[in-house]
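Excluded from the complex is one protein chain; the other protein chains are retained at their positions.
== chain A ==
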Amino acid sequence: MSGFQDVRDVMDITGAPDVTARPPPPKKQKTIEKRPDGITRELYALLGENPPPVAIVETKFKERPKWMGKANPWIWKGFENPARSDGLTLYHWERKTEAMDEDLSYRFSKFNVQVDVPTYSDAEYETLKNDDWSREETDYLMNVCREYDLRFPVIWDRYEFPDGKPRSVEDIKARYYSVCRSLMELRTPQNQMSADEIVMFNLLNFDKEREVARKQMAARQFARTPEQCREEEFLLAELKRIVANQDKMAEERKDLFQRLSYPAVSGNGSISAYTGSQGLAQLRDLMVQNSDKNKRKRSAMVQNSADIGAAGAGTAANTPGGGSNANGGAQRDTQAVKKQVRRLSEEEELVFGVSMPEKPTTGVKLRSTMIAPSVKGASAQKMATAYTQLDIAPRLTMPTIKTVKRFEELQTSVGALLDAKKVLEKLEQEARVLKAQLEAKGISV
């Protein structure tokens, strides 16, 4: 606008008028309410623009009470309780309602429940006779029961039959229930009773002994000391543990017996069969028999092995290499003795490589390791040189029974040779010393 220009001229401001509009002043943008995605709700509540959470409530005074109208009338009324037998009229305030019935039945009368204690005639009493209880006492008992609503502790407390012997609660109960039961039985024979009546009948079957015992037990339980409690808990825990581990224990026991293997255990692995005196004798016999069997077999085998040496050379050539055990089975020795290990014939022994070495050391070995090493390092060196001289390898190419045996022989003989050489050397040494001594003495050698 030219106006501006004039002003500028007046004020001596140079410069081209800014045509480009200045960026509008930064509007105070309403910050977009970022939905609390990136930040938690709680954080947003702290940082974001939120209205304050507390709403301020102005305290107001209480409203003026509304005035209703007429007041509700109350009537002083008299009432009667049907549960009472004397017709006493008492008064109380009652609210006036629309329907005004006369003599609304007193609402608490329904709580006057009476227990129906049975009554019996004289004829019926004939069946109820009891030596311990006279007619009068029984009648008195019934009355008291009726009066006190069958609350036996109360009855027992108030029980005062003149010249009567002292009755315990159980006595009273027992008498009462037996009376009821007999009466019931009398009035309706058992097979004519309805289901409910039968239930009732069964319930009336009061067992005095049991009740007495039960109460005693309960009393004792109540009076237990802490030690007793702890002991009981401990025993229960033990029992539970034993039951839980029973299977495992049985299993372990069986396994243990199998390991012992003396003697063959029967069935489920229990030793109960052997605990009696007869059982013990049986056990002893079994053990003797077992040890006997081994010794017998050994002596027999020793005889057998002597024959192997002679027959082995012949049979070895005949039986084909890599032989099967088909023909061996036919020759199997069948001894009557209960054998646990098969006895083999000579042929089989050769085929399967069974032998009885003199120095049995239990376990698996490689035959090459079974060759006893020579003594010490110094003489081992000498032996090694001896071997090389003899053109024999220090380690066998094919360690079989025979080669190993012969190698061991060689070892011992080389050892003997070395010893002999040592002895010779010592002697030579001695000879030299003596010669020197002689020469020293001037005697010509």
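We adopt the following convention: contacts are C-beta pairs under 8 Å (C-beta built on N, C-alpha and C of every residue); 3 or more make two chains touch, one makes a residue touch a chain; residues count from 1.
Operating definition for what follows: contacts and distances are computed from a predicted model.
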### Hidden subunit of the complex - UniProt protein name among "IBH1-like N-terminal domain-containing protein", "Cytoplasmic tRNA 2-thiolation protein 2", "Geranylgeranyl transferase type-2 subunit alpha" or "Protein AF-9 homolog"
"Protein AF-9 homolog"
### Sole contact to the chain not displayed, among A:5, A:190, A:228 or A:368
A:368
### Query
Residue-wise, where is chain A in contact with the chain that is not depicted?
258-259, 261, 264, 294, 298, 301, 321-323, 325, 340-342, 344, 348, 350-357, 360-368, 370, 386-387, 390-392, 396-403, 406-407, 409-410, 413-414, 416-417, 420-421, 423-424, 427-428, 430-431, 434-435, 437-438, 441, 443, 445
